[in-house]
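What you see is the complex with one protein chain gone and the rest in place.
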Amino acid sequence: MGNTFGHVYRVTTWGESHGGGVGAVIDGCPPQIPLAEKDLQPDLDRRRPGQSKIVTPRKEADRCEILSGVFGGKTLGTPISVWVRNQDARPEAYREMETLYRPSHADYTYQAKYGIRNWQGGGRTSARETIGRVLGGSIAKKMFSQLVPRLSVTAFVRQVGSVVARLEADRVEAKEVEANPVRWPDAKEANQLVRLIERVRSEGDSLGGVVECIVRGCPVGLGEPVFDRLEADLAKAVMSLPASKGFEIGSGFAGVRMRGSEHNDEFYMDGKRVRTRTNRSGGVQGGISNGEDIIFRVAFKPVATIAKFQKTVGIQGKNAGLKARGRHDPCVLPRAVPMVEAMTLLVLADHYLRDRAQNDQRRK
Amino acid sequence: MGNTFGHVYRVTTWGESHGGGVGAVIDGCPPQIPLAEKDLQPDLDRRRPGQSKIVTPRKEADRCEILSGVFGGKTLGTPISVWVRNQDARPEAYREMETLYRPSHADYTYQAKYGIRNWQGGGRTSARETIGRVLGGSIAKKMFSQLVPRLSVTAFVRQVGSVVARLEADRVEAKEVEANPVRWPDAKEANQLVRLIERVRSEGDSLGGVVECIVRGCPVGLGEPVFDRLEADLAKAVMSLPASKGFEIGSGFAGVRMRGSEHNDEFYMDGKRVRTRTNRSGGVQGGISNGEDIIFRVAFKPVATIAKFQKTVGIQGKNAGLKARGRHDPCVLPRAVPMVEAMTLLVLADHYLRDRAQNDQRRK
Amino acid sequence: MGNTFGHVYRVTTWGESHGGGVGAVIDGCPPQIPLAEKDLQPDLDRRRPGQSKIVTPRKEADRCEILSGVFGGKTLGTPISVWVRNQDARPEAYREMETLYRPSHADYTYQAKYGIRNWQGGGRTSARETIGRVLGGSIAKKMFSQLVPRLSVTAFVRQVGSVVARLEADRVEAKEVEANPVRWPDAKEANQLVRLIERVRSEGDSLGGVVECIVRGCPVGLGEPVFDRLEADLAKAVMSLPASKGFEIGSGFAGVRMRGSEHNDEFYMDGKRVRTRTNRSGGVQGGISNGEDIIFRVAFKPVATIAKFQKTVGIQGKNAGLKARGRHDPCVLPRAVPMVEAMTLLVLADHYLRDRAQNDQRRK
Partner (left out) sequence: MGNTFGHVYRVTTWGESHGGGVGAVIDGCPPQIPLAEKDLQPDLDRRRPGQSKIVTPRKEADRCEILSGVFGGKTLGTPISVWVRNQDARPEAYREMETLYRPSHADYTYQAKYGIRNWQGGGRTSARETIGRVLGGSIAKKMFSQLVPRLSVTAFVRQVGSVVARLEADRVEAKEVEANPVRWPDAKEANQLVRLIERVRSEGDSLGGVVECIVRGCPVGLGEPVFDRLEADLAKAVMSLPASKGFEIGSGFAGVRMRGSEHNDEFYMDGKRVRTRTNRSGGVQGGISNGEDIIFRVAFKPVATIAKFQKTVGIQGKNAGLKARGRHDPCVLPRAVPMVEAMTLLVLADHYLRDRAQNDQRRK
């Protein structure tokens, strides 16, 4: 029962890997925002299987259809229902999942919690579920393009396995990231990553990595202490993505080794604007955005589905073994980039509207 | 407006560092749970300033008073209001905060968001705010002692500055942790940490570190995909604590360097119970607890309040400098331990009751 | 942004009269409940236009399709997405609504609030929107058939215009109600109501009335004081239906003329069960169900769309006149019956699961 995200800008997602389709209902979006399917397709395409040779070959065009909430090309302020039909479903490829628990997957926990599960393609735990998130995020992006045009959200792959990109986040450009299938910040280095991913796949194995995200142009004042701090909601948002294992903002885990005198971000005046010389805070102080770039990282574990034999148990409580069939990604990172962006946009949209509710008068 | 945590077990906190006091209202706690102030005082004492020579010397007895929701020594099922009066307030020590923004504090962002702030002792951004959380967590602990007696939550300091404890989480014992003022897992090593903290304080500087937390005996099945996954809510919970900069569960950031074949947790039958050989998942798979120990880590930045001179700006938009007065911790880690435990208990209590709502029939 | 109902059993509806369709996402439904489209169709058919000669002739088969949340004929515990495609849309019949506000309709308030509206068929304010509610209610009914089989919800038309049915609620039977197109509790009297409705329609006018609802077999203990009392949530639920103007439970407005000594419901023991001799409380005391029949009434105003000429104003702020075209009901009451039942079921399902969350242990 945890399928709704947000307080004012609210996204409810639904759908399993195999079934009628997947989609989302977005409630709370301001009215009069220009919106059409073509605004949503680009991010869907970035998330889509089969987009390059290093991701899963499942064939899904992932064409979305807006069913409500838009009229004459603009949002109505009523709920926006949008969905994508499932097409290339191959339930037979998952037949053994009916009785066996895949290691480090959700098969066992879903069975234990609900006493039933859709074992075809992982059901609700499939990455296909994230389509609804991406749809909600793209609509949020459209909203910001009207209300806060300077705001941008750019995620990229910071690390694959043990290979770490060196470029500083504030020098990363979306165009460069999208120019290579890995979504590596430096396109010139991307080929070596492609080769790494292909080699690991050919070994029947998989890779993990880190996605980094930078939000530029975020208004000062977003975040609702004490529980709904901006970084807390960002952490929740990305930690709700499949395969994520860690979150850090600004200096993160490395910052704990510093002294306060090294770590503190000194303030200075940049014209009429309060700025910080450094940005170890990662754009958030006391749970509220301070106008600097928001920068955070998300760890994704190596994909659990591998083509090697593994020991496991079955739903009858007997020890067994299995070797994955079905189509899957050797490395989830390239496709995780638009997912991280989408979750970030959901958080920002909700906090932008929440702040407007309580603090609107300050801006007048 | 983000001062309530939880969906069924709901905690609303209130209070500033300087003012009438701080407290919490807990709604949704099951009835008939034995409860008295003496059940809440131990964790308050663990959070309290002045508890040892390495924390802030502010003198607060932090005696709590239960105002409602308990009758004849048991919970009524109605809201439990509990609070602690502020006593040793020294607003004059913060006079310069009225006009200056402390670096890496929330002074600027609160002023920008609300156009007003209680500058005395940091107001709502003071660690004193966490009293309400600890109260809510202690009541959750009492609830579990009745409903899931085997469940325990133990946090400890894994790292201070660059010093990392070596003991594996599953070997850490609460008694050992509480036997030393640092809350270090190996009490024999604690003295060197005390000396480090004292030295850094004498230099007018501060330290960061990492708190680790282990949940033993968690029932299988807690967590509500897709957004309210257990690890997502744990991440949000601890990332809403002051000074936290990162969260990781199970293998976390280090796990991304592994291959899937190394990282996967193979299942096996332990009598009638499904277990995993390794626990890189950290006790959660697909957003739902699997019955293994839940293990996660939280990074805390070095305390922002330091006794050294720093450059900053004032509310009039002029560059300035300041050197902190007031009382503060040189290292927040020892006092962060009960805070992390409290937030963990809030998440578990809420998810335990939420799961009971939807899935109760499976247990009959 | 108010398109979600419920805390644990949560229904989010979407859709406009003219557009892709209308539907609902139901989150929080317990798993393993048998469910198929055929379980939902009967209530949809009771709500459907064109079901009899006294309702609107719009031709909609209203065939629903379940897109997610069901596998192998049972609920999964994941969100259930279900929808109905719009078919017989005739936007041209509403062309003048583009620029004119229909009296006592929502045209003006939607335009004023959002600055935009879907004027075709009333858009989101169309009774067509209630399809999502009926879908959610039918699923709740199916859930109760498994978990609380003795519970039943029966609504009927108590009053049309000035004609009031005399039968006591506790003698009303669903079969009798469904045996006539008015949904009048005494089928023998129904013909006179049919004639009344037809006469008023032929005059280009419309009628209002009262729907009454009786819940039999409700478990003791549902309702969450102090704000989410059972009668408060029932009131909200039915007052959110289009055209509703009043709600009363038990003795209601008439009861205010009685003295306390006349009005109080004395308790007595019926075997081991605590019962009340009278039921002026309407089955709810202190906001919590007491096990007696829950009985309440809902007032519906005469349908605002009439074929007579009326004065009004246009979106350009000029006085004007209009005479409705389009298809509409002369009396909403027969179709309001399944809507009231659906909203009642949503409230009961949510409160049943909420009570289970907090108070489950009492039943063991």
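For clarity, chains are labelled A, B and C in written order, and residue numbers in each chain start from 1.
Just so we're on the same page, contacts are C-beta pairs under 8 Å (C-beta built on N, C-alpha and C of every residue); 3 or more make two chains touch, one makes a residue touch a chain.
Note that the structure is a prediction, hence the values are computed from the model and not measured.
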{"item": "Contact list for the unshown chain, restricted to visible chains", "value": "A, B, C"}
{"item": "Selected from B:Thr13, B:Thr56, B:Ser138 or B:Ser240 as touching the chain missing from the view", "value": "B:Thr13"}
{"item": "Among C:Asn86, C:Thr154 or C:Ser281, residue touching the chain not depicted", "value": "C:Ser281"}
{"item": "Hidden-chain contact residue, picked from the options C:Trp119, C:Phe156 or C:Phe247", "value": "C:Phe247"}
{"item": "Touch residues of chain C, complete complex, unshown partner", "value": "1-5, 13, 101, 103-110, 112-115, 124-125, 129, 159, 161-162, 200, 204-210, 220-221, 223-229, 231-237, 239-240, 242, 244-253, 255-269, 272, 274, 276, 280-282, 284-291, 299-306, 308, 310-313, 317-319, 354-355, 357-359, 362"}
{"item": "Missing-partner contacts on chain A, residue numbers", "value": "7-8, 28-32, 77-78, 147, 225, 353-354, 356-362"}
{"item": "Hidden partner interface residues of chain B, rising order", "value": "1-4, 8, 10, 12-16, 19-23, 25, 27-28, 31-32, 65-69, 71-72, 74-81, 83, 113-118, 120, 123-124"}
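Heads up, the rule we're going with is that only the chains that are shown with their structure count from here on.
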{"item": "Chain contact topology (line, ring, star, complete or other)", "value": "complete"}
{"item": "Chain closest to the middle [Cα centroid of all protein chains]", "value": "A"}
{"item": "Leading chain pair when contacts are tallied as C-beta pairs", "value": "A-B"}
{"item": "Centroid spacing, where centroids are CA-atom means, of chain B and chain C in whole angstrom", "value": "45"}
{"item": "Geometric centre distance via CA averages, chain C-chain A, whole Å", "value": "38"}
{"item": "Residue list for chain A, restricted to those that touch at least two other chains", "value": "1-4, 13, 113-115, 124"}
